[in-house]
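Every protein chain of the complex appears in place save one, which is left out.
Going in written order, the chains are labelled A, B and C, and every chain counts its residues from 1.
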């Protein structure tokens, strides 16, 4: 087996060369974690000024690793999609979801050489590296199931979201008319009332805005209690889709009687 | 095909002329969104005084569109319900849920010409336009499933609500006797205690009212923990109904007797 | 049919004389609601002193109705349990759950004639009338399903509760050692920390007590995230039991092929 083939095996997400992959995955996971920690810690002014060179080193090291990986993946993509012509295989990788994630996570380093960018936007772009964690092999299958469930229930979830939206608008308009006189500052406009409605329906309840009139409290209680129902609805939808998904995965594996070898259809 | 028939096809919610409908739906969705935004922004005093003419224009434009739609729907309703006499078909549309929604969303404009109304009530009536979003074809089927689930579980949901109600009353009465001495202002009466009980059971917890005595805290902890159960109960009920509903939809496709192989229509 | 039999039919919870029952149920529901409202409103000092005679009237009226019902139920219980001797039938009713609820809801009126009681205890006893709402026929079946689900899952729910209890104790002990130095007043002892732990795990979050140290915030975040799991666990258990219960109810109705009349075992 040529060197290129060996390398391609390492980077083939679907096959997965058990031993080598495990180490590579572990290494990438740690690197992503370090990157996330760096982004968080850089926001502490005192830490940033003191350990600036450490952050620069982490950034350079990560860029070298991720850039190398990106180039290798382009190089070996003709072996991973052997049915396509080399050019098409490369384009397929570059424009795949994972290819874009790979590019986005190295871009914040190279972009400043081309255009002038706000430091904050660069930092935000670096967050794309976080998405790489989803590429890890062991997460891949579970993610596929979750994605499939979300795709299948997207219509019901959308309708639930619309119902929530309608409820929020109606509740906040009513609340604005109820509380505006008693608390002209807190419930200054429907926008403020909408902020209260979201905090109540989702049961977050920061406590920065709440009704003080009797009618407002009754209204608030109704919204909070309906909030329970609006947690129950998507939960029921997702549970139901999840159960179907798991059952379909099982059914797709045919089942035979161990005595007479005939297929059993349950 | 006559012009009337073509138009009727556009407005037939059950058939749905794919191409034309899609554009009409998109247009109506955007119009509803603009209306909702207008209602919210009008409540900002400074924005309202500055851009009053924009709001007037949006209102006039919407009224023209929605009124035209309402008249067309009345006009073509005899083609949509061909089995009924024209008069009956028209009455059927006018008194259908969707007909009432259509009327309610244009009424706030015409009513002031007939009777004197508070501006606030007119604005509230305009919120009915929001319900039009549920009429959009793509939401129709999912909404039907959700409605069917709610209808089928209404008895269990009612009993859950009664149990919650009993728990709230008992908890707030007890809490009133426990906390009244320590916080005579916060827990002034059972009404106030009820406000606390709802905020605790639904886990909103604004923080404007909470127990300070030891016994009150124990009571509060019990209610909060029971609150988890009272989220779990309706969720379980709705999940279960949802699973049955999806399974029934599948079963209704076709089903054969395992003995004589004839189709069974349940 | 004798008068006694006609009356017995009215009060037989299992048969349920449709027409008469419906009116009786409606009447009792309204009476219970008035009683609950009276208990709440009595706690408003100003309302109580002003409308004392109204509350006295409601109390007297309710006592007459509920006492009459209690006596009638004892009287006709031999017809409701025809297989038992009259004495046994009466004792069976008196010591049944519903018989005790019936007695408890009239006791607060008669007790002060026998022993001296705190007014607060009498009021609390009057809350028992609330439980009568569960006796209403239409709620009976759904309540039975919910009770059956709770009974079947009681072991799992108990173990979940024990796990929550262990987590709460461990979290509050750790939090006490972490936050005690920074906030000696808020986290004065493990009892206070336990109050924080419950408010966090149930996601109530009143905001009267929360960590301010970095380690405390990390701990708090972990508990809050685990809280999601501890909502998911009982919900999953109850959903699962609910689905089984509904399926068993369906299975217990035998199913036959409409063509060949043989039983179909799915």
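Just so it is clear, a contact is a pair of C-beta atoms (placed from the backbone, for glycine too) under 8 Å apart; a residue touches a chain by one contact, two chains touch by 3 or more.
For clarity, every value in this text was computed on a predicted model and none was experimentally measured.
Although it is not drawn, the missing chain touches A, B, C when the whole complex is taken into account. If you put the hidden chain back, the residue from A:7, A:24, A:39 or A:100 that touches it is A:39. Residues of subunit B in contact with the chain left out of this view: 203, 205-207, 235, 239.
One chain is missing from the display, and on subunit A it is touched by residues 36, 39-40, 43-45, 120, 123-124, 127, 130-131, 133-134, 138-139, 141-143, 145-146, 149, 157, 161, 164, 191, 194-195, 198-199, 202-208, 230-231, 234-235, 237-243, 246, 257-260, 262, 264. Contacts to the hidden chain, counted on subunit C, fall at residues 155-156, 158-160, 162-163, 166, 169-170, 173-174, 176-177, 188-191, 194, 199-200, 203-207, 210, 214, 217, 220-221, 224-225, 227-229, 231-233, 235-237, 239-240, 243-244.
The rule we apply is simple: only the chains that are shown with their structure count from here on.
The rotation that brings the Cα trace of subunit B onto that of subunit C spans 90°, given to the nearest 5.
Separation between the centroids of subunit B and subunit C, computed from CA atoms only, is 29 Å.
If you average the CA atoms of subunit A and of subunit C, the two centres end up 41 Å from each other.
Listed for subunit A are residues 203, 205-207, 235, 239, each touching two or more other chains.
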